[in-house]
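Here the structure comes first, spelled out in structure tokens, and everything after it is commentary.
On to chain A.
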Amino acid sequence: MPSLGADMDDGVLVEWDVKPGDRVSRGDIVAVVETQKGAIEIEIFESGTITRLLAAPGDTIAVGAPLAELDGPAATAGETEAAKAAPAPSAKAAAEPAAETLPERPAAPTIETPAVAATAREKTAPAVEAAPAAKAAPAGRVRASPAARQLAAERGIDLAGIQGTGPDGAVVRDDVAGGKAPQPAPGARPAAPTKTAETTGPARRGFDVDEMRKAIAAAMSRSKREIPHYYLSHTIDMRVASGWLDELNAQRPPEERVLIGMLLLKASALALTRFPEFNGRYENEAFAPAPAVHIGMAVAMRGGGLVAPALHDVDRLSLEELMAKARDLVARVRSGRLRSSEFTDAGITVTSLGERGVDTVFGVIYPPQVAIVGFGTVAMRALATENGVDAVPTVCATLAADHRVSDGRRGALFLREIDKLLQVPEAL
Partner candidate 1 sequence: MSEEITYREAAGAAIHDAMAADPRVFIMGEDVGHYGGTYAVTKGLLETFGPERVRDTPLSESGFTGAGIGAAMGGMRPIVEIMTVNFSLLALDQIVNNAATLRHMSGGQFNVPVVIRMATGAGRQLAAQHSHSLENWYAHVPGLRVLAPATVQDVYSMLAPALEDPDPVILFEHVMLYNRKGTLDRSAAVDLRSAAIRREGRDITLISYGGSLWKTLEAAALLAEDGIEAEVVDLRVLRPLDADTFLSSVRKTRRAVIVDEGWRTGSLAAEISAQIMEEVFWELDAPVGRVCSAEVPIPYPRHLEEAALPQVPAIIAAARAALGKQGEPA
Partner candidate 2 sequence: MTAGKTEATHPRLTRAHCQHLLQQMIRIRRFEEKCAELYTQEKIRGFLHLYIGEEAIAVGVMDALEADDAVLATYREHGHALARGLPMNKVMAEMYGKRDGSSGGRGGSMHIFDAEKRFVGGNAIVGGGLPLAVGLALADRMQGRERVTTCFFGEGAAAEGEFHESMNLATLWKLPVLFVCENNFYAMGTRLDLSESETDIHAKAASYRMPSEAVDGMNIVEVEAAARRAVATVRAGDGPYFLECRTYRFRAHSMFDPQLYRSKDEVKEREKKGPIVRFQGWVLDAGILHQADIDAIEADVAQEIDAAVAFAEASEWEAIETLLDHVGAVP
């Protein structure tokens, strides 16, 4: 049972996703565990074959106790690095949150792979004690750098789910930000492959609403403090798009129908490929355009709170694929089973309050992103058309963008581009 949080003493096994005889690879999800904070997917860090399951769904298992056995080079399934780091705590130790215990010299095992532990000490010149990271973190506490903690707090990300690449496996900022590990210099020998966001560990299921509120507060305050927003709005004639979609959906069973929001998302994604200055991050006083079109989709949580997990490569998905992915994502948001990369990969956010019936939404940019696109309800409104004033379906598209990165003129062109794309829905 891995330790997944500073105050986690034990977890209840909810389900096995593997059975004896299954081949598993490093990074596979093998089980789901319910903790005080919600359900968490357990990722395995070894490859091999499951030989025996040591716990059954419903069992309460102390942190550090084995969940399963695995053949092959590594010993016990479920005995992740984190698990090794946390021997089953005694009742006394469990009484106090680990966060408040002082780091001790490792009489207790450390959060290190064995290979790391050996080399770290050997490489340290005896007289110098140079390696700052040779000391163990307190058992049970996630080892994460201050910069990683700061970013995780802003984004409401649980550090326990992230595989660290820093000193002694600590989670560093790039791990949270997602796959932004430094690249080797030109001509340099390739460094060992760094972990990308895709291989990071399980995210927690179920969110702590209070914590999420704090995270939203931090992120939004920072946004309004640091980002000079400018706002544009543009009303889009949706006659063609709505008509086309109605026709499409008419031929389909309900579960295969595509919502109009997908057209808006896809149009936004295609527009972004032509307006890269709205897709990326502003960090260290510089803008870095995103390498792909990952769009954060704002999803309200039941019971309060808000997340904007990323839909990946929206520009390359068909409307059907997009619909499926969005459905899956919303379902997982509601059940609290998000992957950490989904928290961190978005280069822009699209928020739609259409189902709430408002006309216009002016968003607050989610730092370090540089723009947020908002869509109100698609509804019948009076519009001056070629026929005079008609009642036609329209949507109000808005853009809040970072003036440090882009200017209003480009923003206007971007919104117009979305409009143009929506006039040719079959191309979406």
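Quick note on the criterion: a contact is a pair of C-beta atoms (placed from the backbone, for glycine too) under 8 Å apart; a residue touches a chain by one contact, two chains touch by 3 or more; residues count from 1.
Selection rule: all candidates are chains of the complex that A comes from, given by their letters.
If you're wondering where the values come from, they're calculated on a predicted model, not measured in any experiment.
Contact annotation for this complex: of the listed candidates 1 or 2, chain A touches only 1. By the touch criterion given at the top, residues 115-116, 119-120, 123-134, 145-150, 164-170, 172-174, 182, 184-185, 188-192, 284 of chain A touch candidate 1 in their complex.
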